[in-house]
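One protein chain omitted, others in place.
So that you can tell them apart, the chains are marked A and B in the order they are listed, and the count of residues begins at 1 in each.
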Amino acid sequence: MAGTAGGVSPAALVGTAEGSGDAQFLRVDRLTKRFGEVAAVDDVSISIRKGEIFALLGSSGCGKSTLLRMLAGFETPTSGGIFLEGREISGLRPFERPINMMFQSYALFPHLTVWENVAFGLKRHRQPADRIKAQVDRMLGLVQLKPYAQRKPHQLSGGQQQRVALARSLALEPRLLLLDEPLGALDRKLRAQTQFELHSIIKNVGVTCVLVTHDQEEAMTMADRIAIMSAGGFVQVGPPREIYETPGSRFVADFIGTVNLFDGALVEDEPDHCIIETPVGRFYVGHGITGVKGQRLSVALRPEKIELSSVAPADTGSNCFKGRVLECAYFGATSLYRVMLSDATRLQVSVPNTERHGEVITVGSDVYATCTPDSLVVLVS
Amino acid sequence: MIGRLGKGWLWAGYAFLYIPIITLVVFSFNDSSMLSVWGGVSLRWYYALVADEQIQSAVWTSLKIAFFSASTAIILGTLAAFAISRYRRFAGRTTFLAHINAPLVVPEVITGLSLLLFFVACENFFGGVSLRGMLAIWIGHTSICTAYATVVIQARLTEVDRSVEEAAMDLGCRPFQVFYLIIVPSITQSLASAWLLTFTISLDDVVSTQFLMMPGTTTLPVLIFARARLGLDPMINAVATITVILVGTGVAVASLLLVRQERLRAEAQAAAYREAVLAARAG
Partner (left out) sequence: MPSAATATPAPDRSSGVLARLQRINWGRKTVIGVPFAFLVLFFSLPFLVVLKISVSEADGVQFKDLVDFADGTLTLRLKLANYQFLATDPLYLKTYVSSVIYAAANALICLFIGYPFAYFMTRARPTLRPILVMLVSLPFWTSYLLRIYAWKGLLDDNGVVNNFLLWAHIIDAPLKMMYTSFSMMIGMVYTYLPFMILPLYGTLVKADPRLLEAAGDLGTTPWKAFWLITVPLSKAGIIAGTMLVFIPSVGEYVIPELLGGPQTLMIARVLWNEYFQNVDWPMASAVAVIMVVLILLPLVLLNRYQNIDGRAEAAAARPGRAAA
């Protein structure tokens, strides 16, 4: 992506002020957007690395779209700043920013052909004709739509339209690419395949990317880091694995995937382990927390980390719960069990069907659910 | 399915709508000038029409005024429609809306009278320059036509996908460029129908034209109205027949074009979908 044959490189124009660097390629500083009394985005700050794919994940109304639109320039912040490569951009109109957005509805220009759609931005920036041709051809090659160059949007399928939208938003080689629910309009089967392709194209091009989605799977598969948003603020920010395996709060644990939550009290706390007593039984966690004896907290346990067996294990002191199978849903690759524990808590257990005719746990039978100390997460809030 | 009541109702309704028009056309070919006597088929009234210079000049005047009124109206109407659908909040929006919609609501006798008195007052104020005649009629028609044009264009404008405009801005379009590069191409059809609508309204206008015209120049509807008040005149039948043929052809052609356009679009979308399905199956 280097080389500026005769043109001015965007970096030179934007300028590199102090305090920028690859780690703070995009910096959002205490950004707030109010609509009347309500704060759609409330005092949000984050730094995004160059080349990173950063996802804003949350349910509708959490403020993720508003934040994205502020980055694009379609909303003006009530307070706070946005810094791209060290330079304040929150005062710039959308057509003045080196940022491009791929819209959820694709927003292709219906009266222009695929080629003209992709060339549109380049023409507005008054690029010479031969450069435009070279760039458009390159983009169409990237998304594998060269044979469709002369078609109009209504002559394309949904997946093809999406690729045109992507090619168009990459044609200007923006410093920052924004994706608004990129896979939202696609059907399930197409989504899985497109996730892969989209991720690979973006990484190939190397552009820094912020994407907005309400779909966990989309965020988990595409992003380097995820920010869970709720009520205008960030609840937790981190790589997908960290968010899933080490949720910082009940909200996040419950939001991502399915989780079993148990409320209890801290009984013992040592550097290498701690014990939490709950109504269903005793949890032995494989790490210590700095807490107070008797402190109320929760334990989170993911369904896939539980083992079910019809025979009692050797040690039933902790991390072992007896219950009765209420229902079983067969998903082919896995089976999802609902087990009724002693205090009427329902435990969700996901069991991979590793053997074709393995031990089948029947509904109504008594089972023992066990887990390892490392599979437990302690939540304070 | 309609059922017998439905069929009957529709037939009766269309008969009601069309029998007057049909009688107009039929009697334009009547050799006798009396309705009670059928004198045989003849084209004498059409010849008389062609020979009548008053009618010729009236037609020409009407067409000129209608052309300018329609053209001005869609310019003003597009601006007004844009303001209404895009600018949600601005000082005086309610007054603006009231002004745009008022000509639709206020009877034409009032708009005609008020514009006339206004021009007379201006004449007295600025000393003798008569503003009546073609200019006044053009202004009067434009006010009314703008209201109709705004309604038609605004209906389409609100349908246009806003994210397409944002995408254009995102790619480097300044707001005015967005307007003529993106919005105008999307609304060409409603601009055309607004123009035709306002052209027809202006061409057909009697009341405000009567208030605003100068003796000496007259428009076709005013002429017809004057003659119709006096009695029945077969030349009017001839005019009517020509109008019906022109309008009928226009409406039929427009409808066919629209239907064809829709069909082509649906076919293109279906083809794209089929292709995608085949591609998915292949690999």
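Simple rule for what comes next: a contact is a pair of C-beta atoms (placed from the backbone, for glycine too) under 8 Å apart; a residue touches a chain by one contact, two chains touch by 3 or more.
As the structure is a prediction and not an experimental result, all values here were calculated from the model.
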item	value
Which residue of B:V50, B:V247 or B:A270 touches the chain not shown here	B:V247
Which residue of A:D29, A:D137, A:E173 or A:E277 touches the chain not shown here	A:E173
Residue ranges of chain B at the interface with the undisplayed chain	1-3, 5-7, 9-10, 13-14, 16-21, 23-24, 27, 34-36, 76-77, 79-80, 82-83, 87, 90, 92, 96, 99-100, 102-111, 113-115, 117-118, 121, 124, 139-140, 142-143, 146, 150, 172, 175-176, 200, 203-204, 206-207, 211, 221, 224-225, 228-229, 232, 236-237, 239-240, 243-244, 247-248, 250-252, 255, 258-259
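The rule we apply is simple: only the chains that are shown with their structure count from here on.
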item	value
Rounded Å distance between chain A and chain B, as computed from the means of their C-alpha atoms	54
Interface residues, chain A side, partner chain B - complex	72-74, 93-95, 99-101, 103-105, 107-111, 120-121, 124-125, 152, 154-160, 168-169, 172, 189-190
Residues of chain B touching chain A in the complex	161, 163-164, 166-174, 177, 182, 185-186, 265, 268-269, 271-273, 275-276, 280
